[in-house]
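The complex appears here minus one protein chain, its other protein chains still in place.
For clarity, chains are labelled A, B and C in written order, and residue numbers in each chain start from 1.
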Amino acid sequence: MPADGVTVRNSLTPRAAAELVPDGATLMIGGFMGVGTPNRMIDALVARGVRDLTVIANDTARPGVGIGKLISAGAVSRAIVSHIGTNPETQRAMLAGAIEVTLVPQGTLAERVRAGGSGLGGVLTATGLGTVVAEGKTVVKIGGREFLVEEALRATVALVAARSADYAGNLVYSLTARNFNPLMAMAADTVIAEPNEIVPVGVLAPDVIHTPGVLIDHVVERPLPL
Amino acid sequence: MPADGVTVRNSLTPRAAAELVPDGATLMIGGFMGVGTPNRMIDALVARGVRDLTVIANDTARPGVGIGKLISAGAVSRAIVSHIGTNPETQRAMLAGAIEVTLVPQGTLAERVRAGGSGLGGVLTATGLGTVVAEGKTVVKIGGREFLVEEALRATVALVAARSADYAGNLVYSLTARNFNPLMAMAADTVIAEPNEIVPVGVLAPDVIHTPGVLIDHVVERPLPL
Amino acid sequence: MDFRDRIARRVARELQDNTLVNLGIGLPTLVARCVPPGLRVYFQSENGIIGFGARPPEGMEDIHLTDAGGAFVSALPGAAAFDSAMSFALIRGGHLDMTVLGGLQVDRHGRLANWMIPGQLIPGMGGAMDLVGGARRVIVAMTHTQKGTPKIVPDLTLPATSLRPATLIVTEMAVIEPGPDGLILRERAPGVSIDAVRRATAADLLVAGDIPEMEF
Partner (left out) sequence: MDFRDRIARRVARELQDNTLVNLGIGLPTLVARCVPPGLRVYFQSENGIIGFGARPPEGMEDIHLTDAGGAFVSALPGAAAFDSAMSFALIRGGHLDMTVLGGLQVDRHGRLANWMIPGQLIPGMGGAMDLVGGARRVIVAMTHTQKGTPKIVPDLTLPATSLRPATLIVTEMAVIEPGPDGLILRERAPGVSIDAVRRATAADLLVAGDIPEMEF
């Protein structure tokens, strides 16, 4: 424990992180077409042969890339995503009934995850009204306009990728690798961050931190030097 | 126009900014107990004698401080706030019927403003259930739990304070002066930012910007040097 | 100039100064290369950036900076990055001036279908439903037909992306504006007759007066 009393997060190997994801878990994974996806943890999950996951993510990337590796490994039973167009394996598995895919408009997906992490019951959005997305859902009228009630989403574990972490788990993301990561970091019982670098506490200024360290349960160790 | 094609926002004097707030306007004002409140614009509003405002803000600060100056000047007819305990003038005016005060739980207020700026119809929160806050409001059941429907809020004009702006209107806030400012910067027809400093485009890195410049219509000129 | 470039260049004439624009994956992406000189347009990518620019120099790509199609991009001075919730708050909240999207079908009201062909192709809607519902102007940029089969139809046979009609439809054959009484033919491609456009269009077209030729 440093003298200043800051709580230091546990650092984990990717393999130890993968042990924290039980078979059958609902798993949020950050990233957009593989950008900002925690790849070392995904490799470890594939290596440990995890099964029957419900994955909540923006997309399933491409075969061999990011979440696509979990799809190829047959580790995913259900996917709640906005897009599978770039991964023909996901499409095939969906049409064959091997993976149950729920397609959610991307902005609704982002807000549903945010709601799950923010103690909100759901989202009131006009997106999807009058389309198949609205089937079976409650509609609320506000100020004469209709809005769909889209329920909050939470997960057992969230795996997020960050550019930098400090010892206290504070995270900073880089450019379009931010995407769903800060939202998912709020919405799971256990949150594991995989940073590209780890810096001492105090290096990340309070105003540039995107995710406060209190939200992070574990930090994956720095990548091995080349 | 700079060679790189970036749109430069208009710089305004505080007085010119105040002219953009019509009498009777619904006005969002950033700040928390006066911290992070755009004081030069408030002074200009008082000087121009604006009347009949509906102010949406966290609080009314104290007499002589921030929004408290608008209260003292009799410029406010309605206030939608979470707290007036630090301003006895607001409390007196409320009890006397001179100002109509709607008290909103702070977290609900923040989300209602965010919803207004995000194209969401409102917020689904359990906060306020079973209290006077819930009176007359719709309740929606999600997953067996009840949530209040709290409607989105928007304004005619939002006045926000920032530590730094660049020529394109990108904003960075400082510490607890951030509070409601980034939320309000999304939720009004006209948004005017009052920065403590203005820096060239490119000085604020993409990952540290809190409010993208596209949300800002006008930037108040830098403060005069001492 | 192939037909895709012609569509992109015609769409680019719809760009206005000092606006925020989102370009869908595929054909719409080409519009970024056709911005008229002097026009200041901010491009948003829904994966979380405003102010992205052209492909970076060879060997200098940042793996953390791509467009929504996953292609490497650069960032212009003044660019701002944000998370997916903020990105769609911008889209849904009325902050996006224009979106350009591809289309599988458009109906007589101007309603778009562009996210799935049941039992066959199911890419998913991605950000399309939010974009069509939230952007101030929605431009559909697509080929007029799919291997000769009209894509502009009386009624959608594919699942709709949104009930909200598009603002404008730009194809290699015509510019069509959905109005309260139906689809209005505004422009035709150089050398393409009104009848030719009609033959390639399954929905009725309203034609009033002279129909000028498209300029690129």
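Note that in this section a contact is a pair of C-beta atoms (placed from the backbone, for glycine too) under 8 Å apart; a residue touches a chain by one contact, two chains touch by 3 or more.
The structure presented is a predicted model; accordingly, all values stated were derived computationally and were not measured.
Here the chain not displayed is in touch, across the complete complex, with A, B. Which of B:A18, B:M33 or B:V76 touches the hidden chain is settled by the complete complex: it is B:M33. Within the set A:E89, A:E111, A:E150 or A:D166, the residue that contacts the chain not displayed is A:D166.
Set against the missing chain, the residues B:V8, B:V46, B:A73 or B:L103 yield one that touches it, B:L103. Within the whole complex, the absent chain has one touching residue among A:A17, A:A110 or A:L215, and that is A:L215. Residues 1, 4-7, 114, 116-120, 166-168, 170, 186-187, 201-202, 206-207, 209, 211-215 are the ones on chain A that touch the missing chain. Although one chain is not displayed, chain B still touches it through residues 32-36, 58-59, 81-86, 91, 94-95, 101, 103, 105-111, 113-114, 125-133, 163, 173-183, 210.
One rule holds for everything that comes next: only the chains that are shown with their structure count from here on.
By C-beta pair count, the most extensively touching chains are A-C. In this assembly, the C-alpha centroid of chain A lies 31 Å from the C-alpha centroid of chain B. Computed centre separation for the pair chain A/chain C is 29 angstrom, with centres defined by C-alpha atoms. Between chain B and chain C the centroid-to-centroid distance comes to 34 Å (mean Cα coordinates, whole Å). For chain B, residues touching at least two other chains, in rising order: 118-120, 206-207. Contact of a single residue of chain C with at least two other chains is seen at positions 49, 75, 81-82, 85, 88-89, 91-92, 133-134.
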